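Apart from one protein chain that is not included, each protein chain of the complex appears where it belongs.
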Amino acid sequence: MGEPVTLAAALNQALHDAMDDDPKVLVMGEDVGRLGGVFRVTEGLHAKHTDARVIDTPLSESGIVGAAIGLAMRGYRPVCEIQFDGFVFPAFDQITTQLAKMHARSDGATRLPVTIRIPYGGGIGAVEHHSESPEAYFAHTAGLRIVTCSHARDGYQMLRQAITCDDPVIFLEPKRRYWDKAELGDVGEGLFQSRVVRAGGDVTVVCYGPMVRTCLEVAGLAHEEDGLSLEVIDLRSLSPLDLGPVFDSVARTGRAIVVHEAPVFGGLGAEIATRISEKCFFSLEAPVLRVGAPHAPYPPSKLEHHYLPDVDRILDAVDTVRGM
Amino acid sequence: MGEPVTLAAALNQALHDAMDDDPKVLVMGEDVGRLGGVFRVTEGLHAKHTDARVIDTPLSESGIVGAAIGLAMRGYRPVCEIQFDGFVFPAFDQITTQLAKMHARSDGATRLPVTIRIPYGGGIGAVEHHSESPEAYFAHTAGLRIVTCSHARDGYQMLRQAITCDDPVIFLEPKRRYWDKAELGDVGEGLFQSRVVRAGGDVTVVCYGPMVRTCLEVAGLAHEEDGLSLEVIDLRSLSPLDLGPVFDSVARTGRAIVVHEAPVFGGLGAEIATRISEKCFFSLEAPVLRVGAPHAPYPPSKLEHHYLPDVDRILDAVDTVRGM
Amino acid sequence: MSELLQLLTPEGQRLHHPDYDVDISGEELRGLYRDMVLVRRLDTEAHALQRQGELGLWPPLLGQEAAQIGAGRALRPDDYAFPTYREHGVAWTRGVDPVSLLALFRGVTNGGYDPTDHGFALPTIVIGDQTLHAVGYAMGVQRDAGLDSPPGSGVISFFGDGASSQGDVNEAFVWAAVNNAPVVFFCQNNQWAISQPLSRQTRIPLYRRAEGFGCPGLRVDGNDVLAVLAITRAALDRARRGDGPSLIEAYTYRMGAHTTSDDPTRYRVETELEQWRLKDPIERVRAYLLRTGAGDRAFMDEVDQQADDMAARLRQACRDLPDPAPDAMFAHVYAEPQDLVQQEQRWWREYLGADHG
Partner (left out) sequence: MSELLQLLTPEGQRLHHPDYDVDISGEELRGLYRDMVLVRRLDTEAHALQRQGELGLWPPLLGQEAAQIGAGRALRPDDYAFPTYREHGVAWTRGVDPVSLLALFRGVTNGGYDPTDHGFALPTIVIGDQTLHAVGYAMGVQRDAGLDSPPGSGVISFFGDGASSQGDVNEAFVWAAVNNAPVVFFCQNNQWAISQPLSRQTRIPLYRRAEGFGCPGLRVDGNDVLAVLAITRAALDRARRGDGPSLIEAYTYRMGAHTTSDDPTRYRVETELEQWRLKDPIERVRAYLLRTGAGDRAFMDEVDQQADDMAARLRQACRDLPDPAPDAMFAHVYAEPQDLVQQEQRWWREYLGADHG
């Protein structure tokens, strides 16, 4: 197991190991070379592998994804970095119409094992476009796989697995957890499996990425202060969703809330809530509640603590769902 | 009232009238000038208004939306045409990060009254990228308004209203209904209001755009064959959603299905179903069911009748929801 | 090169050029002629099949045979080409069965062949996207050879005059230039992007776009198969040698409608077509063959016969194309098993089994 490492360091380790293991793995993006990425996740890779395998790209996100597609067609496994969530949109066409659809279009002939790493989410006091949660756009796009880790141990293993996956994977990194530490070590779940991170019987709390730590805090508080036992489930995979453990949980608790940073309206929480409502229709004692951001652009950073779900707001939802 | 006209003709009339009424209204897009658009929706505008107000643009969708933003900042009201649904993605960055957010960013100082018309949806036997339903991507984006018409009468009035709206409006035109005819005339609802298009008491069917006609057919058949009375609601506005009439309906029927062409997973149906489940929790006798496309890229046209919801599949959902 | 490279005039006159020329045998020349006649026939036949309701759509290449055959025949087997939706002629030179192209436009597949079998990517419908794929592929070629060695093989990306306005295409120029990627950008300037004339996309000749990115830009008579062959060979050689990207503007004309859904009489005048008819890419080779004796009537009749046979085969093969099974839409969404797709597929089978098909 060894020393606890930060999530950023774990991801960096995963990239080092993946590149060592498979000469076809390339890393590409803006500032990923000498600088090691603005979050240092690609640190040391260029020194070891040079321009041949670590490509500092022009400032062009569509180019990053478009070129990665071409490299994948030539047999490479590119790992792209998009510098921040808000800068993925110039690449949206390449992701949606090409990366996601090429395998189907070619009737299975062309595989595009491209991983797109995106630091996402808020809570770091950043300026506009540096705090967004774009997962719903990608989840609605068939042909992509979307995963997100919540701590260093998952981060390491999930990134390794994403890189070996033969499908395109959008790998969302909760940037405000980059500095959280955990010990590395074996992870039981496969890349597309969710995990019960805290067992409980009163309310099921479904979350992922940056919200997992927050929901665990909520569960701790609810236990201490009200003797409530919340079951917290970290989805880990957002497409496909692995809701089996959620359904099992709700069958016992009868109450569920879904928490994400993204705006609630049209967010992934809607998909999750709908599936819970469908599968657990007769065990639900209250409607599934969603906790997320309002239908508004990400606000200036002085307001982000209001915009983002926090312990209080999640506790409030727990109260509400229990009172219904 | 007069002669029935096609939806395409009604939209064309709306553009003519809007341009006549307000000299600030411009029309821009690929092939909108002399050709009159590939669906002829902009026919005759260039002859009347010349390049000054009808702008044949370079082949660049990001350019269309980006330039429209600049024109709006200068006081114009651009109506952009994106030639087909599948070609909106190169403009996704400009729509998501600029068009949608500029008003909020400027603390209300800058208004962007831009209308983006997009022929959308399938069923016309087209090649790839010509049959998609991208509404969920836009609905999840705060700052945009999304509407869709289902026939000529709504088409005319809704487009007129969209153009006068001071917010950006994504105006989705169900391309397979372009040739359907209806009489023009006054429409009761405002642009952002839904409408009960057929009253009934057994099951609530929520739909919009191209699926409205299909759902009305379903209601007709269900009535004839099984004596069932379906209440069909045309949402018309997808963001904001006007679900009041839906909640009222479900309070009576206890059963609802939501129908759209887009893939079910992460689609707008999830948002609608979740809100119904929440608001009508105690009146629902069965989970809200969704009918839409599978989680797969739009298939080759020989398969589209399998991919798209049709009368049979919707009837099947009606049966299912009644049997639950 | 600011002038149009021409090696064969519309009248079938052979010209020579100090830098770009071809030393071509009668055999090769007859091959090019055959190629062009056959792809024109393929095109005409597909057009007819569309009119008969056998295809949903067809984008004709009429008038662009020389540009496509010249470019396609400049490629070696280990080169790789990225087409748009109109490169039926290039597909032909890459050994793609034309039936696969029909299959796409008949709506039985969105692809139709395995790109790696032919060094020929699938048609790209979203304008311009493929240019970046080509650059990425070329960067892969560089890496396979080693960044300090000549790449050895070349990549070519086709696109149209309209496409030159897309951000992606210009990003592709940037990427190719800074990476010195072994890629040839081949722009078929057929003067129109649906109804938009060239002046909507640029105010200077398109080949000059390349200068702005630090790449050579070359302009060639796109209706002259020899000139296109010569210039594309040179550009590919450059790429293979490690001398980097270049842009070729093949100056040509879309003689037909944009696609079978289009009505060009709404936006362009007949006189323009008349002029271009005089520059027909096939006629000039025929004239040259006949004049030089490299090909005679008998040969031409034989080619016509081959065209007839191919057309008959195509017609039949097109009609025989089986409709895909409904299941096909689930089959390749992902390369690895995916839960949701499997669930939906199961549901679907049951639903169809319950006689809803």
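We call the chains A, B and C, going by the order they appear; numbering starts again at 1 in every chain.
Convention: contacts are C-beta pairs under 8 Å (C-beta built on N, C-alpha and C of every residue); 3 or more make two chains touch, one makes a residue touch a chain.
Since we're looking at a predicted model, the values are computed, not measured.
When the full complex is taken into account, the listed residue touching the unshown chain is C:211, out of C:11, C:117 or C:211.
The residue from B:2, B:75, B:188 or B:323 that touches the chain not shown here is B:75. Among C:177, C:193, C:230 or C:248, only C:177 touches the chain left out of the display. Interface residues of chain C with the unshown chain, by the touch rule above, are 164-168, 170-171, 174, 177-178, 180, 199-204, 208-214. Although one chain is not displayed, chain A still touches it through residues 30-31, 33-36, 38, 56-60, 62-63, 86-87, 89-90, 125-129, 265, 294-297, 299-304, 306-307, 312-313, 316. Contacts to the hidden chain, counted on chain B, fall at residues 26, 50-53, 55, 57-58, 60, 62-63, 65-76, 90, 93-94, 97-98, 101-111, 113, 142-143, 145, 165-167, 192, 239-242.
As a convention for this text, only the chains that are shown with their structure count from here on.
Central chain (C-alpha centroid nearest the global protein C-alpha centroid): B. With centres defined by CA atoms alone, the chain at the far end from chain B is C.
Centre-to-centre spacing of chain B and chain C amounts to 36 Å, using the average Cα coordinate of each chain.
Each chain gets one centre point, the mean of its Cα atoms, and the points for chain A and chain C are 40 Å apart.
Chain A has residues 90, 93, 97, 101, 104-105, 142-143, 239 in contact with two or more other chains.
Shared contact sites, meaning residues of chain C that touch two or more other chains, fall at 109-110, 126, 167-168, 328, 333, 340-341.
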